[in-house]
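Here the complex is missing one protein chain, while the rest keep their positions.
A and B are the chain letters, set down in written order, and residue numbers restart from 1 in every chain.
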Amino acid sequence: MTAPSNSIVEMIDLNKYFGTQLVLSGINLTVTRGEVLVIIGGSGSGKSTLIRCINGLESHEGGSLIVDGYTMPPLTPPSAAGGKDLLRIRKRVGMVFQQFNLFPHKTVRDNLTLAPVRVHKRSPAAANEAATALLARVGLEAHASKFPAQLSGGQQQRVAIARALAMEPELMLFDEPTSALDPEMVSEVLDVMRELAADGMTMIIVTHEMGFAREVADRIAYLDKGRILEIGTPSEFFDAPKNNRTRTFLSSILKH
Amino acid sequence: MRSPALSIIFWARRNLFATPKDIALTALLVLLSFWAISHVIYWAVFVARWDVVSDSLRVFLVGTLPSTEFWRAWVALLLVASIVGSVSGLGFAIRPRHMVFGFLLLVFLTVTFVGNNLVALAALSGVMASFAVSWVLVSRLAPSTAYVGLFVTGSLALIVTILAPAGMDRWGGLLLSLIFTLVSSFFILVFGVILAFGRRSSNLALRLFCIMYIESMRSLPLILIVYWIWIAGPLFLPTWNVATVTRGIAGFVVYFSAVAAESVRGGLQGLPKGQLEAARSLGLGEFDINYHVLLPQALRASLPALMGNILDVFNFVPVVFVVGLADFLRTGEMVLASPSYSNRTYEVYAFMLATYFVIGSVLTIVARGLEHHLAKGSRRLSELD
Partner (left out) sequence: MISRPPHLADSAKRSWRRHVIQLLVLGALAAVITLLIRALKYNLADQGIHFSFDYLFEVAGIPISEGRTLRMLHGWPVLSDYLPADLNSQALLTGLFNTISVSLLAIIAATVLGVSAGLGRFSSNWLLRKMCFGFVEAFRNTPLLVQLMFWYFGVLLQLPPINAAAHILGAITISVQGISAPGLEPLLPAGIGVTICLVAVLLWLLTNASRHVTSRSRRILLWLTVAFVVLALAPAVPLKIDYPVLGRFQELGGAKISPEMAGLLLAISINSAAYIAEIVRGAIDSLPIGQWEASASLGLTRSDTLRQVILPQAVKIVLPSLGNQYISLTKNTSLGIAVGFPELFNVTGTIANQTGRSLEGFLILMVTYLLLGTMISFAVNSANSKALRSG
């Protein structure tokens, strides 16, 4: 374990195969603490795969991945919680999914307290207190005893964000958090994310929301066919893209 | 591109050797399987005496059918093969590799079972030919499912007519098991559909009757129904001398129609309500809605469950021992009862289990093909060789 540096994620020459198909190729990326990185790309570019590698939901072969000073062991069985370093990484990284993935059989409060109690070994009372505070932060404290099915999509996603925050992570990953939401609920979720960024949370976000990206991101990366084609500050990125393909992609999604 | 060999190594590391506990488990399982498989193979090749199977093949296949009537059994088997072939043809297009496989199978069966009996060889080739021909015909000409259904029904009727004069109570062995299953399944599907729709009828008396019938069959054992119809039949209709096989089939039909009705009901429930609403708003009457709109879709949706029911029918045929019929399992016991073969328990049971497993797997595969075929909007298979 290296001494805590300023970079929270370091990818060096990362490769990933699905069978014999190369999905991520030679990714070199460093994310510093407190940074907000937005990743964009077409479908099949590997952007979801990239952030899912960071908390071990996908395994990588070749290259190295260091998260908060811990080296991610390669070839971890996906979704299995094995390996001490993998567990340490997952305790420090929170993830928000496109489909929310709340636990439907537990109340909102129980969704938030399950992991802190079982993983951080917190006492139920302390976990409950923290949960109430978090729910207040995302504006949902009145819904603590409801079940996910009783909430709207935007509310469910905000609960999902609170659930990830309950583990007090160093880094938050967002995998297209608003893509499954009706248009009128997108802004309530983006507002929460905006606040998080303003509070100094390190965030890596995969999204199509360009306005949000331009406003909140410190850097934007464009992924194409498993490679980072371009990475830069929003002004560099949107106003003067260097790569042709970046230009084409941007024009296609910014048209409307 | 990474070489396939390397990806296999990576796959093995992930799926077999991920954690120390995993490595231990894999080692244990590999050792156990190796020990078990080597013992079984050693027994099968060196210890077991398979003459019991080849000597008693006749009994296994047709029970106590006299040899003068064998030609009927062969014709029946031919028709069964054509039924299976035509249904397979609906689901799978025939390819050169299937032909090769079929030929190899024929060679294997000949060498193992037929020996130098030319008549049997000719008959066996005839059966395989009928299977192949009907498969090719159906997959190339692509008739509608209804025509195939008609063909199957006709063949079944033909089979029964041909075999009946031999004395229905002389039917036995695998032949009996197969015919019994096919004939029962036909009636089970018909009555199952009727019961399922009757259960939804707006006619209160009909609905109550169907519900009570289906619910009671849920709790009653099959063997009870079969035995009782066999005993009680004469009590209700003494003048009608009905063969045991027919009574057995009646018992199976009475029981399994209820089971099939539940499967069809499951399919019906899965249909989107919009279908019913659209049909109603078009002004169709209840019967038309049931027959033209709901039934085809419900059958498609409940096909996996129904095929499972037919497999259950086949797997429960041995129950007919209780009314004195000699099905495949019973012939096995009969063979074991004779003094010269009384110590061949394992050989006989291995043979029977293998046969049942093969037939069960064939049925499952054909069912899956049929499912696939019905799921397509079209009936024409475009992937011909």
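Descriptive notes on the structure:
By definition in this document, a residue touches a chain if its C-beta (ideal position, glycine included) is under 8 Å from a C-beta of that chain, and two chains touch if they have at least 3 such contacts.
Values in this document were obtained by computation on a predicted structure and should not be read as measured data.
Interface note: of A:106, A:194, A:214 or A:247, the residue touching the hidden chain in the full complex is A:106.
When the omitted chain is restored, the residue from B:4, B:165, B:283 or B:339 that touches it is B:283. By the touch criterion stated above, the residues of chain B touching the omitted chain are 15-16, 18-19, 22, 25-26, 29-30, 33, 202-206, 209, 216, 218-224, 227-228, 231-232, 234-238, 283, 285, 311, 314-319, 321-322, 329, 332-333, 336, 345-346, 349, 352-353, 356-357, 360-361, 364.
Touching residues on chain A toward the chain that is not drawn are 55-57, 77, 79-82, 87, 90-91, 93-95, 97, 99-107, 114-115, 118-119, 147, 160, 163-164, 167.
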